[in-house]
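This is the structure I have questions about; it appears just below.
Only one protein chain is missing from this complex, and each of the others stays in its spot.
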Amino acid sequence: MNIIKGEKVTKSFSGLVALKNVDFELNKGEILGLIGPNGSGKTTLINVITGFYKPTSGKISYKNHDISGLSPHKISRLGIARTFQIVKPFMELTVLENVATAALFGRNIHIPKSQTRENAKSAIEAVGLYDKSSYKPGSLSIAELKKLEIAKAIALSPELLFLDESMAGLNLKETQTTMDLILKVREQRDLSIFFVEHVMKVVMGISDRIMVLHHGEKIADGKPNDIVNDENVIKAYLGKRYKRQKNA
Amino acid sequence: MFELQIIINGLLLGGLYALMAIGMSLIWGVTNVVNLAHGALIMLGAYTTFWLFKLLHLDPFISLAASFAVLFVFGFLIQKYIINFVIRAKMFITLLLTFGLDILITNVAQTAWTSNFRQTSPSYASNGFSYGIITVPYVRLAAFAISIALVFALYLFLKKTKTGQAIRAVSQDIDAARLMGINVANTFAVTFGIGAGLAGVAGSMIGVLIPITPHMGEILTLKSFVIALIGGLGTIFGPLVGGLFLGLVETFGSFHLGAKYADVIVFGILVATLIIKPTGILGKNNE
Partner (left out) sequence: MNKVLKYVFLAIIAVLIATVPLYSGAFITRFLIGVILYAIMAEGWNVIAGYTGYPSFGNVVFFGLGAYVTALCMINFHTPFILSLIFSSIAGALFAIIIGIPILRLKGHYFAIVTLGIGETMMAITFNVPFTGTGAGLSLPLASNPNLFYYVSLIVLVIFIVFLKFILSGRLGYGMIAVREDEDAAKMMGIDTVAVKIKAFAISGFFTAIAGGIYAYWSTFIDPPTVYDPVMSIKMIIMTVFGGAGTLLGPVAGAFIIIFLSDFLSTHFTILHTFFFGGLIVMTAIFLPKGLMDVLSQKGIGWKYFIENIRKHRV
(Lines give C-alpha, C1' and ligand atoms only; values in the text may rest on other atoms or scores of the structure.)
Protein backbone atom coordinates (compact mmCIF):
# COMPACT_ATOMS: atom_id res chain seq x y z
CA MET A 1 0.00 0.00 0.00
CA ASN A 2 1.48 3.36 -0.92
CA ILE A 3 1.66 6.23 1.55
CA ILE A 4 2.46 8.87 -1.02
CA LYS A 5 2.08 8.84 -4.75
CA GLY A 6 2.81 11.34 -7.48
CA GLU A 7 1.39 11.25 -10.97
CA LYS A 8 2.95 13.26 -13.80
CA VAL A 9 4.26 15.91 -11.42
CA THR A 10 5.57 18.87 -13.36
CA LYS A 11 7.12 22.08 -12.10
CA SER A 12 8.39 24.92 -14.22
CA PHE A 13 9.81 28.27 -13.20
CA SER A 14 8.90 30.98 -15.70
CA GLY A 15 9.20 28.58 -18.61
CA LEU A 16 12.17 26.65 -17.26
CA VAL A 17 11.13 23.07 -16.63
CA ALA A 18 12.57 21.72 -13.38
CA LEU A 19 10.41 18.60 -13.12
CA LYS A 20 8.76 16.89 -16.02
CA ASN A 21 6.00 14.31 -15.63
CA VAL A 22 7.60 12.62 -12.64
CA ASP A 23 5.73 9.58 -11.33
CA PHE A 24 6.73 8.29 -7.94
CA GLU A 25 5.38 6.11 -5.22
CA LEU A 26 6.50 5.29 -1.70
CA ASN A 27 5.12 2.32 0.18
CA LYS A 28 4.40 2.36 3.87
CA GLY A 29 7.51 1.61 5.88
CA GLU A 30 9.77 1.84 2.86
CA ILE A 31 13.01 3.81 2.56
CA LEU A 32 13.31 5.36 -0.87
CA GLY A 33 16.57 6.95 -1.97
CA LEU A 34 16.44 9.75 -4.52
CA ILE A 35 19.62 10.37 -6.49
CA GLY A 36 20.63 12.39 -9.49
CA PRO A 37 23.22 14.94 -10.59
CA ASN A 38 23.18 18.49 -9.26
CA GLY A 39 20.30 20.46 -10.72
CA SER A 40 18.37 17.34 -11.65
CA GLY A 41 15.39 18.48 -9.60
CA LYS A 42 15.74 16.45 -6.38
CA THR A 43 15.21 19.30 -3.95
CA THR A 44 12.58 20.79 -6.23
CA LEU A 45 10.65 17.53 -6.01
CA ILE A 46 10.76 17.62 -2.22
CA ASN A 47 9.73 21.26 -2.26
CA VAL A 48 6.76 20.45 -4.47
CA ILE A 49 5.65 17.50 -2.36
CA THR A 50 5.95 19.38 0.93
CA GLY A 51 4.06 22.39 -0.38
CA PHE A 52 6.89 24.90 -0.68
CA TYR A 53 6.20 25.11 -4.40
CA LYS A 54 2.90 24.49 -6.05
CA PRO A 55 3.15 21.92 -8.85
CA THR A 56 2.56 23.37 -12.31
CA SER A 57 0.61 20.24 -13.16
CA GLY A 58 0.18 16.68 -11.96
CA LYS A 59 -1.25 15.20 -8.82
CA ILE A 60 0.24 14.22 -5.49
CA SER A 61 -1.76 12.08 -3.10
CA TYR A 62 -0.94 11.22 0.47
CA LYS A 63 -2.79 8.22 1.87
CA ASN A 64 -5.11 8.54 -1.12
CA HIS A 65 -5.95 12.20 -0.41
CA ASP A 66 -5.03 14.78 -2.99
CA ILE A 67 -2.54 17.17 -1.40
CA SER A 68 -1.19 18.89 -4.52
CA GLY A 69 -0.93 22.62 -3.96
CA LEU A 70 -1.76 22.57 -0.25
CA SER A 71 0.23 25.03 1.85
CA PRO A 72 3.24 23.64 3.77
CA HIS A 73 1.70 23.96 7.22
CA LYS A 74 -1.34 21.94 6.20
CA ILE A 75 0.82 19.26 4.67
CA SER A 76 2.93 19.16 7.80
CA ARG A 77 -0.15 18.70 9.96
CA LEU A 78 -1.14 15.67 7.89
CA GLY A 79 2.02 13.92 9.04
CA ILE A 80 4.68 14.81 6.49
CA ALA A 81 7.95 16.21 7.85
CA ARG A 82 11.15 17.25 6.16
CA THR A 83 14.67 18.43 6.85
CA PHE A 84 16.41 21.14 4.88
CA GLN A 85 19.61 20.67 2.93
CA ILE A 86 20.87 23.89 4.51
CA VAL A 87 19.88 23.35 8.12
CA LYS A 88 17.46 25.85 9.62
CA PRO A 89 17.84 25.76 13.40
CA PHE A 90 16.28 28.49 15.55
CA MET A 91 19.51 30.18 16.52
CA GLU A 92 18.33 31.99 19.65
CA LEU A 93 16.65 28.96 21.21
CA THR A 94 18.31 26.01 22.92
CA VAL A 95 18.28 22.53 21.43
CA LEU A 96 15.47 21.57 23.80
CA GLU A 97 13.44 24.67 22.92
CA ASN A 98 14.00 24.03 19.23
CA VAL A 99 12.63 20.53 19.45
CA ALA A 100 9.94 21.44 22.00
CA THR A 101 8.62 24.00 19.52
CA ALA A 102 8.41 21.34 16.85
CA ALA A 103 6.65 18.97 19.24
CA LEU A 104 3.81 21.46 19.59
CA PHE A 105 3.05 21.46 15.90
CA GLY A 106 2.97 19.11 12.96
CA ARG A 107 0.67 16.18 13.66
CA ASN A 108 0.63 17.12 17.35
CA ILE A 109 -1.22 20.35 16.73
CA HIS A 110 -4.34 19.23 18.58
CA ILE A 111 -2.61 17.48 21.48
CA PRO A 112 -2.57 19.38 24.80
CA LYS A 113 0.72 21.14 25.33
CA SER A 114 1.61 19.22 28.48
CA GLN A 115 1.67 15.98 26.54
CA THR A 116 4.15 17.22 23.94
CA ARG A 117 7.14 17.58 26.30
CA GLU A 118 7.81 13.84 26.37
CA ASN A 119 7.72 13.74 22.61
CA ALA A 120 10.38 16.45 22.42
CA LYS A 121 12.62 14.66 24.90
CA SER A 122 12.33 11.34 23.16
CA ALA A 123 13.14 12.95 19.81
CA ILE A 124 16.27 14.50 21.30
CA GLU A 125 17.23 11.19 22.85
CA ALA A 126 16.61 9.36 19.61
CA VAL A 127 19.20 11.45 17.79
CA GLY A 128 21.62 11.42 20.72
CA LEU A 129 21.62 15.12 21.53
CA TYR A 130 20.39 14.74 25.10
CA ASP A 131 23.66 16.03 26.58
CA LYS A 132 23.38 19.16 24.49
CA SER A 133 19.76 19.98 25.36
CA SER A 134 20.61 23.34 26.88
CA TYR A 135 23.08 24.40 24.18
CA LYS A 136 22.24 26.91 21.49
CA PRO A 137 22.76 25.84 17.87
CA GLY A 138 25.64 28.29 17.53
CA SER A 139 27.84 25.98 19.57
CA LEU A 140 26.97 22.72 17.79
CA SER A 141 29.05 20.97 15.14
CA ILE A 142 27.72 20.38 11.64
CA ALA A 143 26.95 16.76 12.44
CA GLU A 144 25.02 17.82 15.54
CA LEU A 145 23.11 20.46 13.60
CA LYS A 146 22.04 17.79 11.12
CA LYS A 147 20.89 15.65 14.03
CA LEU A 148 18.98 18.59 15.49
CA GLU A 149 17.28 19.01 12.13
CA ILE A 150 16.25 15.36 12.21
CA ALA A 151 15.12 15.62 15.85
CA LYS A 152 12.89 18.58 14.97
CA ALA A 153 11.41 16.65 12.07
CA ILE A 154 10.60 13.52 14.08
CA ALA A 155 9.24 15.57 17.01
CA LEU A 156 6.41 16.51 14.65
CA SER A 157 5.28 12.86 14.90
CA PRO A 158 5.27 12.35 11.15
CA GLU A 159 4.40 9.21 9.28
CA LEU A 160 6.42 10.23 6.27
CA LEU A 161 9.83 11.88 6.51
CA PHE A 162 11.79 13.65 3.80
CA LEU A 163 15.52 13.98 4.41
CA ASP A 164 17.30 16.41 2.13
CA GLU A 165 21.01 15.56 2.13
CA SER A 166 21.27 14.86 5.81
CA MET A 167 24.79 13.51 5.35
CA ALA A 168 26.31 16.27 3.28
CA GLY A 169 29.38 17.69 5.00
CA LEU A 170 29.76 14.77 7.42
CA ASN A 171 32.83 12.58 7.70
CA LEU A 172 32.74 8.82 7.29
CA LYS A 173 32.14 8.02 10.93
CA GLU A 174 29.42 10.62 11.33
CA THR A 175 27.79 9.36 8.17
CA GLN A 176 27.74 5.86 9.57
CA THR A 177 26.12 6.95 12.85
CA THR A 178 23.54 9.04 11.02
CA MET A 179 22.68 6.04 8.81
CA ASP A 180 22.20 3.88 11.88
CA LEU A 181 20.11 6.65 13.38
CA ILE A 182 17.81 6.79 10.38
CA LEU A 183 17.31 3.02 10.38
CA LYS A 184 16.65 3.03 14.12
CA VAL A 185 14.15 5.86 13.89
CA ARG A 186 12.32 4.11 11.09
CA GLU A 187 12.04 0.96 13.23
CA GLN A 188 10.94 2.74 16.40
CA ARG A 189 8.48 5.12 14.85
CA ASP A 190 7.17 3.11 11.97
CA LEU A 191 8.22 5.81 9.50
CA SER A 192 8.33 5.87 5.77
CA ILE A 193 11.39 7.74 4.54
CA PHE A 194 12.13 9.53 1.31
CA PHE A 195 15.68 10.82 1.19
CA VAL A 196 17.97 12.69 -1.14
CA GLU A 197 21.60 11.74 -0.95
CA HIS A 198 24.83 12.06 -2.88
CA VAL A 199 26.97 9.50 -1.12
CA MET A 200 26.30 6.26 -3.00
CA LYS A 201 27.50 4.17 -0.08
CA VAL A 202 24.70 5.59 2.05
CA VAL A 203 22.10 5.22 -0.66
CA MET A 204 23.06 1.62 -1.29
CA GLY A 205 23.30 0.91 2.43
CA ILE A 206 19.85 1.90 3.59
CA SER A 207 17.51 2.19 0.62
CA ASP A 208 14.87 -0.39 -0.04
CA ARG A 209 14.44 1.18 -3.43
CA ILE A 210 16.17 3.92 -5.44
CA MET A 211 14.76 6.48 -7.84
CA VAL A 212 16.92 8.48 -10.23
CA LEU A 213 16.22 11.94 -11.60
CA HIS A 214 18.02 13.50 -14.54
CA HIS A 215 17.17 16.90 -16.03
CA GLY A 216 13.90 16.81 -14.13
CA GLU A 217 12.81 13.45 -15.49
CA LYS A 218 12.73 10.08 -13.82
CA ILE A 219 15.13 7.78 -15.64
CA ALA A 220 15.11 4.79 -13.33
CA ASP A 221 13.32 3.34 -10.33
CA GLY A 222 14.07 0.00 -8.72
CA LYS A 223 16.05 -2.17 -6.34
CA PRO A 224 19.50 -0.78 -5.46
CA ASN A 225 21.34 -3.55 -7.28
CA ASP A 226 19.34 -3.04 -10.46
CA ILE A 227 19.93 0.70 -10.34
CA VAL A 228 23.72 0.51 -10.17
CA ASN A 229 23.74 -1.72 -13.23
CA ASP A 230 21.28 0.40 -15.19
CA GLU A 231 22.91 1.73 -18.38
CA ASN A 232 21.03 5.05 -18.29
CA VAL A 233 21.91 5.69 -14.69
CA ILE A 234 25.58 4.96 -15.17
CA LYS A 235 25.69 7.24 -18.18
CA ALA A 236 23.79 10.10 -16.56
CA TYR A 237 24.97 10.03 -13.01
CA LEU A 238 27.09 7.27 -11.58
CA GLY A 239 29.61 7.14 -14.38
CA LYS A 240 33.24 7.16 -13.48
CA ARG A 241 32.58 8.61 -10.08
CA TYR A 242 30.80 5.51 -8.88
CA LYS A 243 33.44 3.17 -10.29
CA ARG A 244 36.08 5.18 -8.48
CA GLN A 245 34.15 4.95 -5.23
CA LYS A 246 33.66 1.25 -5.71
CA ASN A 247 37.34 0.62 -6.26
CA ALA A 248 38.43 2.81 -3.37
CA MET B 1 -1.84 72.01 -23.63
CA PHE B 2 -2.18 72.06 -19.90
CA GLU B 3 -1.25 68.42 -19.84
CA LEU B 4 1.99 69.19 -21.66
CA GLN B 5 2.91 71.76 -19.03
CA ILE B 6 2.26 69.18 -16.33
CA ILE B 7 4.43 66.66 -18.10
CA ILE B 8 7.26 69.16 -18.33
CA ASN B 9 6.92 70.14 -14.70
CA GLY B 10 6.80 66.49 -13.69
CA LEU B 11 9.88 65.55 -15.68
CA LEU B 12 11.87 68.52 -14.39
CA LEU B 13 10.97 67.61 -10.82
CA GLY B 14 11.63 63.96 -11.56
CA GLY B 15 15.22 64.65 -12.61
CA LEU B 16 15.91 66.26 -9.27
CA TYR B 17 14.15 63.38 -7.50
CA ALA B 18 16.41 60.95 -9.32
CA LEU B 19 19.51 62.73 -8.06
CA MET B 20 18.06 62.82 -4.56
CA ALA B 21 17.39 59.08 -4.55
CA ILE B 22 20.42 57.77 -6.37
CA GLY B 23 22.57 58.15 -3.26
CA MET B 24 20.15 56.09 -1.23
CA SER B 25 19.97 53.46 -3.94
CA LEU B 26 23.77 53.30 -4.18
CA ILE B 27 24.25 52.98 -0.42
CA TRP B 28 21.50 50.38 -0.17
CA GLY B 29 22.81 48.36 -3.07
CA VAL B 30 26.41 48.33 -1.83
CA THR B 31 26.17 48.23 1.97
CA ASN B 32 22.65 46.78 2.35
CA VAL B 33 21.78 49.69 4.64
CA VAL B 34 18.61 51.63 3.98
CA ASN B 35 19.74 55.06 5.10
CA LEU B 36 16.85 56.65 6.96
CA ALA B 37 19.04 59.73 7.56
CA HIS B 38 19.07 60.40 3.83
CA GLY B 39 16.54 63.21 4.09
CA ALA B 40 18.59 64.80 6.88
CA LEU B 41 21.62 64.79 4.56
CA ILE B 42 19.55 66.46 1.86
CA MET B 43 18.51 69.04 4.44
CA LEU B 44 22.15 69.69 5.37
CA GLY B 45 22.95 70.23 1.69
CA ALA B 46 20.14 72.75 1.46
CA TYR B 47 21.43 74.65 4.50
CA THR B 48 25.03 74.57 3.25
CA THR B 49 23.99 76.33 0.07
CA PHE B 50 21.64 78.64 1.90
CA TRP B 51 24.33 79.89 4.28
CA LEU B 52 26.94 80.24 1.55
CA PHE B 53 24.44 82.28 -0.40
CA LYS B 54 23.30 84.35 2.54
CA LEU B 55 26.68 85.04 4.13
CA LEU B 56 29.10 84.95 1.19
CA HIS B 57 26.62 85.67 -1.62
CA LEU B 58 27.83 82.60 -3.41
CA ASP B 59 25.59 81.59 -6.31
CA PRO B 60 23.73 78.38 -5.35
CA PHE B 61 24.79 76.61 -8.51
CA ILE B 62 28.42 77.37 -7.77
CA SER B 63 28.15 76.23 -4.18
CA LEU B 64 26.97 72.80 -5.33
CA ALA B 65 30.60 71.73 -5.30
CA ALA B 66 31.01 72.89 -1.71
CA SER B 67 27.81 71.14 -0.75
CA PHE B 68 29.06 67.90 -2.29
CA ALA B 69 32.41 68.19 -0.54
CA VAL B 70 30.94 68.94 2.89
CA LEU B 71 28.42 66.13 2.71
CA PHE B 72 30.96 63.70 1.27
CA VAL B 73 33.26 64.18 4.25
CA PHE B 74 30.35 64.03 6.67
CA GLY B 75 28.97 60.87 5.09
CA PHE B 76 32.39 59.23 4.94
CA LEU B 77 32.89 59.82 8.67
CA ILE B 78 29.42 58.62 9.61
CA GLN B 79 29.86 55.36 7.77
CA LYS B 80 33.43 54.78 8.85
CA TYR B 81 32.99 55.55 12.55
CA ILE B 82 29.35 54.70 13.20
CA ILE B 83 27.48 52.60 10.65
CA ASN B 84 30.38 50.27 9.93
CA PHE B 85 30.14 49.08 13.53
CA VAL B 86 26.66 47.64 13.13
CA ILE B 87 26.67 46.57 9.52
CA ARG B 88 26.42 42.87 10.34
CA ALA B 89 23.87 43.31 13.12
CA LYS B 90 20.20 42.54 12.53
CA MET B 91 18.70 44.47 9.65
CA PHE B 92 16.40 46.55 11.80
CA ILE B 93 19.31 47.66 13.99
CA THR B 94 20.85 49.41 10.98
CA LEU B 95 17.49 51.00 10.23
CA LEU B 96 17.14 52.08 13.85
CA LEU B 97 20.67 53.47 13.86
CA THR B 98 20.19 55.57 10.74
CA PHE B 99 16.87 56.80 12.07
CA GLY B 100 18.73 57.78 15.26
CA LEU B 101 21.22 59.70 13.15
CA ASP B 102 18.32 61.38 11.39
CA ILE B 103 16.83 62.53 14.71
CA LEU B 104 20.25 63.65 15.93
CA ILE B 105 21.03 65.69 12.80
CA THR B 106 17.55 67.18 12.65
CA ASN B 107 17.55 68.20 16.32
CA VAL B 108 20.99 69.75 16.08
CA ALA B 109 19.93 71.65 12.96
CA GLN B 110 16.84 72.88 14.73
CA THR B 111 18.83 74.05 17.74
CA ALA B 112 21.44 75.74 15.60
CA TRP B 113 19.26 77.29 12.92
CA THR B 114 15.73 77.31 14.45
CA SER B 115 12.63 76.04 12.64
CA ASN B 116 12.20 79.23 10.60
CA PHE B 117 11.47 78.76 6.94
CA ARG B 118 14.39 79.80 4.77
CA GLN B 119 14.94 79.78 1.07
CA THR B 120 17.91 80.25 -1.19
CA SER B 121 16.57 82.95 -3.47
CA PRO B 122 18.97 84.19 -6.13
CA SER B 123 17.77 87.12 -8.26
CA TYR B 124 16.98 84.86 -11.20
CA ALA B 125 14.88 82.42 -9.12
CA SER B 126 11.62 83.23 -10.86
CA ASN B 127 12.98 83.76 -14.40
CA GLY B 128 12.16 81.39 -17.20
CA PHE B 129 11.33 81.18 -20.85
CA SER B 130 7.98 80.66 -22.48
CA TYR B 131 6.97 78.90 -25.61
CA GLY B 132 3.31 79.49 -26.36
CA ILE B 133 1.57 78.89 -23.06
CA ILE B 134 4.30 76.61 -21.80
CA THR B 135 6.70 78.05 -19.24
CA VAL B 136 10.02 76.55 -18.24
CA PRO B 137 11.73 78.11 -15.19
CA TYR B 138 15.51 78.34 -15.63
CA VAL B 139 16.22 77.09 -12.14
CA ARG B 140 14.21 73.93 -12.62
CA LEU B 141 15.73 73.35 -16.02
CA ALA B 142 19.24 73.78 -14.64
CA ALA B 143 18.52 71.51 -11.70
CA PHE B 144 17.19 68.90 -14.10
CA ALA B 145 20.23 69.13 -16.38
CA ILE B 146 22.70 68.97 -13.51
CA SER B 147 20.88 66.02 -11.98
CA ILE B 148 20.93 64.04 -15.19
CA ALA B 149 24.57 64.93 -15.75
CA LEU B 150 25.48 63.73 -12.26
CA VAL B 151 23.64 60.45 -12.71
CA PHE B 152 25.70 59.83 -15.84
CA ALA B 153 28.85 60.97 -14.06
CA LEU B 154 28.17 58.44 -11.33
CA TYR B 155 27.68 55.76 -13.93
CA LEU B 156 31.05 56.57 -15.53
CA PHE B 157 32.71 56.78 -12.15
CA LEU B 158 31.53 53.32 -11.16
CA LYS B 159 32.46 51.86 -14.54
CA LYS B 160 35.78 53.50 -15.27
CA THR B 161 37.62 54.36 -12.08
CA LYS B 162 39.46 52.03 -9.75
CA THR B 163 37.43 53.16 -6.75
CA GLY B 164 34.26 52.66 -8.75
CA GLN B 165 35.28 49.13 -9.60
CA ALA B 166 36.06 48.44 -5.96
CA ILE B 167 32.57 49.64 -5.01
CA ARG B 168 31.00 47.39 -7.59
CA ALA B 169 33.12 44.44 -6.46
CA VAL B 170 32.09 44.95 -2.83
CA SER B 171 28.43 45.17 -3.79
CA GLN B 172 28.70 41.85 -5.61
CA ASP B 173 30.53 39.80 -3.03
CA ILE B 174 32.24 41.14 0.07
CA ASP B 175 34.44 38.11 0.66
CA ALA B 176 35.61 37.91 -2.94
CA ALA B 177 36.34 41.65 -2.84
CA ARG B 178 38.43 41.15 0.30
CA LEU B 179 40.43 38.45 -1.41
CA MET B 180 41.16 40.92 -4.19
CA GLY B 181 42.73 43.18 -1.58
CA ILE B 182 39.91 45.68 -1.36
CA ASN B 183 39.45 47.44 1.99
CA VAL B 184 35.75 46.86 2.50
CA ALA B 185 35.34 49.24 5.44
CA ASN B 186 36.83 52.13 3.47
CA THR B 187 34.92 51.25 0.34
CA PHE B 188 31.68 51.38 2.34
CA ALA B 189 32.72 54.76 3.73
CA VAL B 190 33.50 56.14 0.27
CA THR B 191 30.20 54.79 -1.03
CA PHE B 192 28.29 56.45 1.77
CA GLY B 193 30.29 59.62 1.20
CA ILE B 194 29.32 59.70 -2.46
CA GLY B 195 25.68 58.97 -1.63
CA ALA B 196 25.69 61.73 0.97
CA GLY B 197 27.44 64.14 -1.40
CA LEU B 198 24.83 63.58 -4.10
CA ALA B 199 22.08 64.01 -1.50
CA GLY B 200 23.75 67.29 -0.54
CA VAL B 201 23.78 68.54 -4.14
CA ALA B 202 20.14 67.57 -4.52
CA GLY B 203 19.37 69.43 -1.29
CA SER B 204 21.17 72.53 -2.50
CA MET B 205 18.96 72.69 -5.56
CA ILE B 206 15.78 71.73 -3.70
CA GLY B 207 16.49 74.65 -1.37
CA VAL B 208 16.15 77.04 -4.29
CA LEU B 209 12.74 75.62 -5.14
CA ILE B 210 11.07 75.00 -1.78
CA PRO B 211 11.43 76.37 1.77
CA ILE B 212 14.22 74.95 3.92
CA THR B 213 13.47 73.73 7.43
CA PRO B 214 15.23 71.23 9.71
CA HIS B 215 12.31 68.83 9.20
CA MET B 216 12.15 69.02 5.41
CA GLY B 217 14.03 65.73 5.17
CA GLU B 218 11.46 63.38 6.70
CA ILE B 219 9.27 63.17 3.64
CA LEU B 220 12.29 63.22 1.30
CA THR B 221 13.71 60.08 2.92
CA LEU B 222 10.53 58.23 2.12
CA LYS B 223 10.38 59.61 -1.39
CA SER B 224 13.98 58.56 -1.99
CA PHE B 225 13.13 55.10 -0.79
CA VAL B 226 10.10 54.90 -3.06
CA ILE B 227 12.20 55.97 -6.03
CA ALA B 228 15.02 53.57 -5.23
CA LEU B 229 12.43 50.85 -4.87
CA ILE B 230 10.58 51.57 -8.11
CA GLY B 231 13.86 51.67 -9.95
CA GLY B 232 15.11 48.53 -8.34
CA LEU B 233 18.28 47.98 -6.38
CA GLY B 234 21.72 47.72 -7.80
CA THR B 235 21.04 49.62 -10.99
CA ILE B 236 22.30 53.10 -11.82
CA PHE B 237 19.55 54.11 -14.19
CA GLY B 238 16.81 52.60 -12.06
CA PRO B 239 16.56 55.67 -9.82
CA LEU B 240 16.47 57.84 -12.94
CA VAL B 241 13.42 56.00 -14.20
CA GLY B 242 11.95 55.91 -10.70
CA GLY B 243 12.56 59.62 -10.16
CA LEU B 244 11.00 60.67 -13.45
CA PHE B 245 8.07 58.35 -12.81
CA LEU B 246 7.45 59.72 -9.32
CA GLY B 247 7.86 63.30 -10.52
CA LEU B 248 5.25 62.74 -13.21
CA VAL B 249 2.78 60.88 -11.05
CA GLU B 250 3.07 63.36 -8.22
CA THR B 251 2.60 66.36 -10.52
CA PHE B 252 -0.35 64.79 -12.29
CA GLY B 253 -1.84 63.62 -9.02
CA SER B 254 -1.62 66.96 -7.28
CA PHE B 255 -3.08 68.66 -10.33
CA HIS B 256 -6.09 66.39 -10.53
CA LEU B 257 -6.67 65.49 -6.86
CA GLY B 258 -5.21 68.52 -5.12
CA ALA B 259 -1.75 69.11 -3.72
CA LYS B 260 -2.66 67.86 -0.28
CA TYR B 261 -2.98 64.33 -1.61
CA ALA B 262 0.52 64.34 -3.14
CA ASP B 263 2.00 62.43 -0.20
CA VAL B 264 -0.83 59.93 -0.12
CA ILE B 265 -0.12 59.21 -3.79
CA VAL B 266 3.55 58.63 -3.07
CA PHE B 267 2.75 56.03 -0.43
CA GLY B 268 0.06 54.49 -2.54
CA ILE B 269 2.77 53.86 -5.10
CA LEU B 270 5.09 52.53 -2.42
CA VAL B 271 2.60 49.99 -1.15
CA ALA B 272 1.46 49.01 -4.62
CA THR B 273 5.02 48.50 -5.87
CA LEU B 274 5.97 46.42 -2.87
CA ILE B 275 2.98 44.20 -3.22
CA ILE B 276 3.07 43.76 -6.97
CA LYS B 277 6.80 43.58 -7.58
CA PRO B 278 9.05 43.95 -4.57
CA THR B 279 12.21 43.89 -6.68
CA GLY B 280 11.34 47.08 -8.51
CA ILE B 281 10.76 47.80 -12.15
CA LEU B 282 14.35 47.41 -13.30
CA GLY B 283 15.62 45.52 -10.31
CA LYS B 284 17.58 42.37 -9.95
CA ASN B 285 16.54 40.01 -7.18
CA ASN B 286 17.96 41.15 -3.91
CA GLU B 287 16.81 41.05 -0.32
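Labels for the chains are A and B, by order of writing; each one numbers its residues from 1.
Here is the rule we go by: a residue touches a chain if its C-beta (ideal position, glycine included) is under 8 Å from a C-beta of that chain, and two chains touch if they have at least 3 such contacts.
Source: prediction; values computed, not measured.
A.B. asks: I'd like the shown chains that the missing chain touches, ordered by label.
C.D. replies: Hidden chain contacts in the full assembly come out as A, B.
A.B. asks: Touching the absent chain in the whole complex: find that residue among B:Ile134, B:Ile148, B:Leu209 or B:Leu222.
C.D. replies: Per the contact definition at the top, the residue touching the missing chain is B:Leu222.
A.B. asks: Consider the whole complex, including the chain that is not shown, and state which of B:Leu4, B:Ile62, B:Leu104 or B:Met180 touches that chain.
C.D. replies: B:Leu104
A.B. asks: Of the residues B:Ile6, B:Leu58 or B:Leu96, which one touches the chain left out of the display?
C.D. replies: B:Leu96
A.B. asks: From the list B:Lys54, B:Arg88 or B:His256, which touches the chain that is not on show?
C.D. replies: Spelled out, the listed residue whose C-beta touches the missing chain is B:Arg88.
A.B. asks: If the hidden chain were put back, which residues of subunit B would touch it?
C.D. replies: Residues touching the hidden chain, for subunit B, are 28, 34, 82, 84-97, 99-105, 107-108, 110-111, 174, 184-185, 188, 218-219, 222, 225-226, 229, 260-261, 263-264, 266-268, 270-271, 274-275, 278, 287.
A.B. asks: List the subunit A residues touching the unshown chain?
C.D. replies: 50-52, 71-74, 76-77, 81-82, 84, 88-93, 100-102, 104-107, 109, 113, 152, 156
Keep in mind that, in the parts below, only the chains that are shown with their structure count from here on.
A.B. asks: What is the distance in Å between the mean C-alpha positions of subunit A and subunit B?
C.D. replies: Roughly 49 Å separates the two chain centres.
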